[in-house]
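One protein chain is absent from this view; the other protein chains keep their places.
Here is chain A:
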Amino acid sequence: MAEKNEFTDINGKAILLDCQNYSSFCREFTVSSPKVSLCKVIVCTCSVWLFAYAVFFVTENTAVLSSAIIITLVGMMMHIHLVKVEHETLLIIGSLGVQLSTSYASGRESTTFIEMSRIKDIVINEAVYMQSIIYYLCILIKDSGDPNGIASVVPLFQSSKPRLNCLVQVYKSCQAIIAQTR
């Protein structure tokens, strides 16, 4: 059973939340951001090249042009490999734990897994982010020494940054699963 909902991120861009219900204690949430737009790529490339051409016009050194080409190519590769995130997935399995995976535009994927025994709770928190204040979903990790303490906080959906209404939907489903396991 799957449902797809449209939400926006904190900057007003559309994102897609895809909830997969495998069973009552296993759910998967995928937040997908829009793909790299061609328009943006062209604008970036053109501006770098125009700037390079302006410098070339003054200095009359062809090295400027070739380095501009290299910079755009390397920059594009770095961007899709390290920065641009296409999907962020939260897989929660009641008896087992939580798996977080991030897939980049280049196809690279990074995955972490947190066991249920280490998770204290999943909550919505507020933070000062750049010049604004946002809500975010996070996992509270238990402190091994102190049963009531919290060792660290793992923020979820860090790069897509959905708005509150989206977070609330994920939060409610997660709480339903966590409540069953206790």
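To be clear about the criterion, a contact is a pair of C-beta atoms (placed from the backbone, for glycine too) under 8 Å apart; a residue touches a chain by one contact, two chains touch by 3 or more; residues count from 1.
What we mean here is this: contacts and distances are computed from a predicted model.
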Omitted chain (choose from "Phosphatidylinositol N-acetylglucosaminyltransferase subunit A", "Autophagy-related protein 13", "PRELI/MSF1 domain-containing protein" or "Eukaryotic translation initiation factor 3 subunit L") - UniProt protein name: "Phosphatidylinositol N-acetylglucosaminyltransferase subunit A"
Of A:53, A:113 or A:129, the one touching the omitted chain in the full complex: A:129
Residues from chain A at the interface with the omitted partner, ascending: 8, 10-12, 120-121, 123-129, 131-135, 140, 148, 150, 152-153, 163-164, 167-168, 171-172, 175, 179, 182
